[in-house]
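One protein chain is absent from this view; the other protein chains keep their places.
Right after this comes chain A.
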Amino acid sequence: MSKRFSNLAVPVVSVLLGLIAGAIIMLISGYDPISGYAALWNGAFGDSFYVGETLRQMTPYIFAGLAVAFAFRTGLFNIGVEGQLLVGWLAAVWVGVAFDLPKIIHLPLSLLAAAAAGALWGLIPGILKARLHVHEVIVTIMMNYVALHLTNHLIRNVISDQSDSTEAVKETASLKSSFFESLTDFSSLHNGIYLGLIAAVIMWFMLEKTTLGYELRSVGYSQHASQYAGMNVSRNIVLSMVISGAFAGLGGAMEGLGTFGNAFLHSGFSGVGFDGIAVALLGGNAAIGVVLASLLFGALKVGALNMPIESGVPNELVEIVIALIIFFVASSYMIKWLLSRFKKEEK
């Protein structure tokens, strides 16, 4: 079996198995799977409004998925995407609220602030890993909580006066698009989707085509061989976390400057950062895979909202389906084995 084929086959089969298992669960619990999935489809792609919502939901997933995938390809497990996303969100909104600048400067500056904040949040675990060999998983998990409570504190006490949210960002820092609004019947789709696609291309180019990506991948695979070859292993570990964090921070900007237009108190994690792990896993840690997996996740999440309305199936079922898909991807060995069995029998 060629590598390319199995790279594609495993996620596709996993999605199918996840949907089938979901259908079985619906049957057992007394729901009609056909009308359930029809409602899911209609809720995701049924008309232009829903398509817009799906694409909007997909946008932060792309960034979160790219952040996880980038770190993973360079041998690091960035669980801190959630926290990096939250600090990026707040940083973008802060710049978006505080300045009065022409759009051509204000929007890029806000995005830059988000990337910088996320990068900083990745820098700390990166340095700890490179210098003191502290495992990045532990540090990034803790950094998530720091980010959650720090951003809440800043929103309530520093940026606003005991309010639950900030002001809306200035028009000059907003990603909102009147073109998309008219096209998709006033969905919340914004210009961030372009940025997501551009970011995917950047990640692909950076990893596959540049000397920097060569070094990062090399260090990810073998620190010893990289050191032997004269690469600076510590610097590459830090750099990898910084770039990953910057992607995550930009994901936060999509929410702050696009979807919501402000920052508000979070009682818990947004979940986007953690879903990013699933997106990266499903997408095989490749840029194009992340984009496709984001589309699927966006569609499932948005479509799920329509399920109780149209078919009476609780939308939690989609969470089960997503979990099952991840389960099947993670057990890719089983799928590869099944596929090879089928192939043998064909002969």
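The definition used in the following text is that a residue touches a chain if its C-beta (ideal position, glycine included) is under 8 Å from a C-beta of that chain, and two chains touch if they have at least 3 such contacts; residues count from 1.
Here is the rule we use: contacts and distances are computed from a predicted model.
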{"item": "Listed names \"Electron transfer flavoprotein alpha subunit apoprotein\", \"Probable peptidoglycan glycosyltransferase FtsW\", \"Cysteine desulfuration protein SufE\" or \"Unspecified monosaccharide ABC transport system, ATP-binding protein\", with the criterion being the UniProt name of the chain not displayed", "value": "\"Unspecified monosaccharide ABC transport system, ATP-binding protein\""}
{"item": "Residue of A:225, A:288 or A:309 in touch with the missing chain, whole complex considered", "value": "A:225"}
{"item": "Hidden-chain contact residue, picked from the options A:103, A:209 or A:341", "value": "A:209"}
{"item": "Touching residues (missing chain, whole complex) on chain A", "value": "209-215, 217-218, 221-222, 224-232"}
